[in-house]
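The complex appears here minus one protein chain, its other protein chains still in place.
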Amino acid sequence: MSGVEYLSPGSVAEAVKALQVEGARVMAGGTDLLVQMRVGRAKPRVVVDLKRIPGIADIREQDGAFIIGAAASGAAIGEHEGLRKAWPGVVEAANLIGSTQVQGRASLGGNLCNASPAADSVPALIAAGAACVIAGPKGEREAPVEAIQTAPGKTSLAANEVLVAFRLPKRAVYSGDAYLRLIPRTEMDIAVVGAGVSVTLDASGKCVDARVSVGAVAPTALLVEAAGAALIGSSFEEVALAKLEAAVAAAAKPISDKRGTAEYRTKVAAVLARRAALIARDRAKA
Amino acid sequence: MSRKVVNATVNGEPVEFLAGGGQSLLDALRDELRLTGSKEGCGTGDCGACSVIVDGRLVCACLMLAPEAEGKRIETIEGLADNGHLHPLQHQFLEHAALQCGFCTPGLLMASKALLDRNPDPTETEVRYWLAGNICRCTGYDKVVRAVMDAAADLRQEKPR
Amino acid sequence: MARVVSISSRFRDLTGGLDGLDVDARSVRELVRMLEARFPGLGALVEGEMALAIDGEIHQDALMEPLGPHSEVVLIPRISGG
Partner (left out) sequence: MSDGNQPPANLKVVGTRPIRPDGVDKVTGRAQFGADFHLPGMLTGRIKRSPHAHARIVKIDVSAAEKLPGVKAIVTGAEFDVGAGGDIEAGEHAAAMKDVADNCLANGKVFYKGHAVAAVAATSPEIAAEAVDLIEVAYEVLPHVVDVDAAMAPGAPVLHEDMFTKGVMPKPAKASNVAQKHVMGRGDVAGAFAAADVVVEGRYTTAAVHQGYIEPHACVAAWGADGQSTIWCSSQGQFLVRAMTARILNLPLSDIKVIPAEIGGGFGGKTTVYLEPVALALSRKCGRPVKLVMSREEVFLASGPTSGSSMDIRLAATKDGKLTAAEMTLRYQAGAFAGSPVNLGCMTAFACYDVEHLALVGYDVVSNRPKVAAYRAPGAPMAAFAVECAIDDLARKLNIDPIDLRIRNAVKDGAKTVYGATVRHSAFVETLEAVKAHPHYKAKLGPGQARGVAAGFWFNIGGESSAAVHVDEDGGATVVSSNPDIGGSRASMAMMAAETLGLPIERVRCTVADTTSIGFSGSTGGSRVTFATGMAVVEAAQKVVADLKRRAAQTWECDVAHVDWKDGVATCLDPSKDVKPLSLKALAGKSARTGGPIAAEVSLNAQGAAAGYGVHVCDLEIDPETGRTTILRYTAAQDVGRAIHPAYVEGQLQGGAAQGVGWALNEEYVYNAKGLLDNASFLDYRMPVASDLPMIDTILVEAKPNPRHPYGAKGVGEVPIVPSLAAVANAVSAIVGRRMTSLPLSPAKVLAATRAS
């Protein structure tokens, strides 16, 4: 890693400027970037560390909505009581990324922009309907989370754009979310499959809104609209859950690799989506 | 190669060292500051042998760039004992024979310290999940978990809440 | 007469397919000499690379051991371990 230049801009504008340089890479927590540098998969000339930008790691509540700084660590997210209460699925997904040590550094911004199909927080954020706040030379723009990943390792962000924050919408009453993943061990693995579900119920417990997203079953995390539709109008009866499972299985286009076979991933994606839907429902009722 | 001067606090002492832009904190600790107690088992954040505490947060020193340490407070295994007095965790690791080869031990101790700093009375399950990022291949974790639980009890006695 | 048997296929290679044979040796040293004379290379193999179970006890380095008149000698690979 000879000749890597480390920059720690003090503002978003400075960061955007630093990214004009060829071979510059944004770093938030660094838990993916440093691994890639170590094994030679990434060879940046300049590392632009966002963490010294004021507010970039903050979590704040704004009229019921939450703004999560792109570089907020998993540990900080897990410690934020308001966020935990409003978006338990997003928080549990963020907290599943890596070990305690990795939690001390890993961020939602990094997890999304690393663009791994198996990123834990992404299905949960998509299910939650989260939006990204993106800064570039021409100012800020917003985009839904599902619009960011385009392929493994690729995003729709321009080279000189910086993901600054996530915006989680204000929670309706009777709503809840959940994220589940399957790994062979209890910790430390990359998700073989992940599923995030967010639901809103009416006072009678009937589902009025639902978003279902699955990870590690396609080149990017998928928003499975048919799976959400299967729940809407139901009270989570077996028929609706079977429909949800079928929709997820139909949407899944996994590969077989060292972490799991395509067949296994498809089956388990459906199982996890159903389980997550039920947890989300229970949370919505609580 | 562009090396920058970094000023930080390591185990309570101010230090100044030169860091390359792509150099990890672990390499800086080991090669520049000669604090070789933090170990490299993988270099990719998967084993925890390089666990250190930075501004109160447990991190893998291999997953942090050395220049990021500017202005930070870093705790390493070399600072765990207080003026030659073993920390209750160190004491209990020895009492329980919670180490065999001892290579993962510095990381396990720092991770355990970070746990007990924020949770003085963890359950066995909490200890196991907190330490999941610290691989030990020798012990099967049994004695490690017992040592951490007993050290927690020692610390609770020392400092009644 | 000591009975020499082997579980090593190297023995079989050198003896032309035999699994065992009787040797009138009073010591392992004598045994090694006699094996070498009968099957060139076998004595060296036994001395250099094999452990011996003599009447049920394993000797990793048996060269100095005595043999009884009816000793059973089993040639086995040297055992080490992890």
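Things to note:
We just call them A, B and C in the order they show up, numbering each chain from 1.
The working rule: a contact is a pair of C-beta atoms (placed from the backbone, for glycine too) under 8 Å apart; a residue touches a chain by one contact, two chains touch by 3 or more.
Here the structure is a predicted model, which is why all the values come from computation and not from measurement.
Though it is not drawn, the left-out chain touches A, B, C in the full complex. Subunit C residues in contact with the hidden partner, per the touch definition given at the top, are 5, 7-10, 12-13, 16-17, 48-49, 53, 55-61, 72, 74, 76-82.
Remark: the residues of subunit A touching the chain excluded from display are 1-2, 38-39, 182, 184-190, 192, 257-261, 263-264, 267-268, 271-272. Seen across the whole complex, the unshown chain contacts subunit B at 1, 20, 30-31, 34-44, 46-47, 49, 76-78, 80-81, 86, 90, 93-97, 99-106, 109, 124-125, 127-129, 131-146.
One rule holds in what follows: only the chains that are shown with their structure count from here on.
Chain contact topology: the protein chains form a pattern that is neither a line, a ring, a star nor a complete graph. Rounded to whole angstrom units, the spacing between the C-alpha centres of subunit A and subunit C is 68. Per-chain CA centroids place subunit A at a distance of 29 Å from subunit B.
The touching residues of subunit B, counted against subunit A in their complex, run 1-2, 4, 19-24, 43-46, 48, 51, 54, 57-60, 62-65, 67-68, 70, 111, 114-115, 129-134. Only residues 1-6, 8, 27, 30-31, 34-35, 37-39, 44, 46-47, 49, 51, 73, 75, 98-102, 104-105, 186-188 of subunit A touch subunit B when the two sit together in their complex.
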